[in-house]
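Here the complex is missing a single protein chain, while all its other protein chains stay put.
After this line comes chain A, so read on.
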């Protein structure tokens, strides 16, 4: 069995989570070839075939051409699986590759089942199992679902060059919004989720943060609704945090949020939905209405 792993580069550097692709290949006991649109000075730390397409020619954000590069590597390697991360790069590129190969794609794989793959669904509350028909199969992996593995060794470099025009023109990167608060250094973070109900209730969360000597964090919907500025956002597209105590208030637990906070020392979740995915990572799940529980907790702590 062979897997073609599509590693990912940004600003010329291989992204760390690309090594989770090797962890997945090890789970399948698959032989591995790697493809990277990158540069020679920054190859993955592994043995075996590494296909390199020159990022100076193809760019980092040019999915039509990246698709052609992947198709060329598939032609040479004849893999059983083409594997990407379920990242902004992976979910953008994978369906193009699957459509190009006219094959199945399974998105955000979290586990390998006996006769298929396990995928999250219903906003991470449920799992489903799916079996691909035909070969090869394009897979994207949930970030963090498989261990990062650096196999070591010397790559056998093979260059890939394809012809064809992309329909997407990359104009540049825009930096993240300025951090309103450095959540990375906070010992305690009390975060607000959509379950707080309205903007005015941020103050209830802030009051608990004050009494615990911590900072206020937020999940994405709270930022998107304009209840708090983006500098407070915790998650894949915000800040990654690891405080001693993380209190998630009214946060259901989208995977992007969990990825940003699950390394916290102790996690308390307050949510009226006992089934919410945040319960999976919480050390304590308080099943309650945030607006009843949090003020009561703050009042008791303030005494």
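Note that a contact is a pair of C-beta atoms (placed from the backbone, for glycine too) under 8 Å apart; a residue touches a chain by one contact, two chains touch by 3 or more; residues count from 1.
Everything that follows uses one rule, which is that contacts and distances are computed from a predicted model.
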Chain left out of the displayed complex - its UniProt protein name, from "Deferrochelatase", "Permease IIC component", "NADH-quinone oxidoreductase subunit G" or "Electron transfer flavoprotein, beta subunit" = "Electron transfer flavoprotein, beta subunit"
Selected from A:54, A:92 or A:229 as touching the chain missing from the view | A:92
Considering the whole complex, which of A:127, A:150 or A:199 touches the chain not shown?
-> A:127
Missing-chain contact, candidates A:182, A:203 or A:224, resolves to A:224
May I ask you to list the residues on chain A that touch the chain which is not drawn?
-> 10, 61, 63-64, 86-89, 91-92, 94-96, 98-100, 103-108, 113, 115-116, 119-123, 125-134, 167-177, 187-188, 212, 220-221, 223-226, 230, 233, 236-240, 244-245, 252, 265-266, 268, 273-275, 277, 279-280, 282-288, 292-293, 296-297, 300-301
